[in-house]
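Just one protein chain is left out here, and the rest sit where they should.
For chain A:
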Amino acid sequence: MFNLMIRICLLLGVCSTLQAKDIIHTEKSLYRNISVVKEDSLLCLVFETRKDNPPYQTCVDETDKKRLVFSYTKLVLSGLLYKPEADHILVIGLGGGTLPMTLKELLPEAKITSVEIDPSVTKIARQYFDYQEDDRIDTVTQDGRLFIKRAALNNKQYDWIILDAFNGDYIPEHLMTQEFLQEVKQVLTDDGIVTANTFSESKLYAYESATYQSVFGDFYNVKRRNTGNRIVLATNNKSLKPLPVIKQNAEKWQTAFDVFGVDSDWIYHRFTPEKDWDENSEILTDQYAPVNLLKND
């Protein structure tokens, strides 16, 4: 019987959708369809906006729960290679909550605030991905820009701000503009850093890079070749720490990262200060931010 099914699905070319993939939970939230999918030992969060193979937001390996499955999540840890101490961390965009949970363990002193616009995402992170608030982790249900603007008004400061709100098919353009990045800069401590998980292809790459450059000056790109993602690592300092310092820090983190299946030396080799975009590119502002149109160009 099963053989017959495989044959039919081969015939129809839809096997990938039948391949040991179980949908554990689906939910329509205010903003999107969310599902939790189990594939072999991986439990994954999916923001379902298209039918065929929608991208996974977060995955947890049930046989090794601490292992970071996605390389972009690993690359966000580049922040620790650049600045090994952080007391106050702000994470914009929760997903499954893997990043806050990982950072909580890596930095025993740190207080982490996660900001997530969609209450259903937070609920699912708690229910399926072991995301847990406590005296060191809290979650705020709010738009990221609004949170940062309000934080600036109240003179709050963070050592490390992680922008990870760009995973869906629709990019929130007000989290990409020059004005927004200036607000981010306002709530950074003097030697604070930003790591933004953003795009490395389409026209958007140049626009976005030019916008970061205009606010923070030179920054590091942390990226793998031929993937759609890159991490922008920018700092509130005028000058960037040189690569040898980062290499030293990478060595210090080696054992601590092991638990999470991350090779800090591998992250170190993904750092590049190279300006490989058109530096005359226009800048994204609140007045001009057609990012969703640029992304498809």
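By our rule, a contact is a pair of C-beta atoms (placed from the backbone, for glycine too) under 8 Å apart; a residue touches a chain by one contact, two chains touch by 3 or more; residues count from 1.
Everything below uses one rule, namely that contacts and distances are computed from a predicted model.
**Q** What protein name does the UniProt record of the undisplayed chain give, "Cytochrome bd-I ubiquinol oxidase subunit 1 apoprotein", "Glycosyl transferase", "Response regulator" or "DNA repair exonuclease"?
**A** "Glycosyl transferase"
**Q** Out of A:F129, A:F166, A:F180 or A:Y220, which touches the unshown chain?
**A** Looking across A:F129, A:F166, A:F180 or A:Y220, the contact with the absent chain belongs to A:F180.
**Q** Please identify, in ascending order, the residues of chain A that touch the omitted chain?
**A** 30-31, 117, 142-146, 149-150, 153, 172-174, 177, 179-180, 285-290, 293-294
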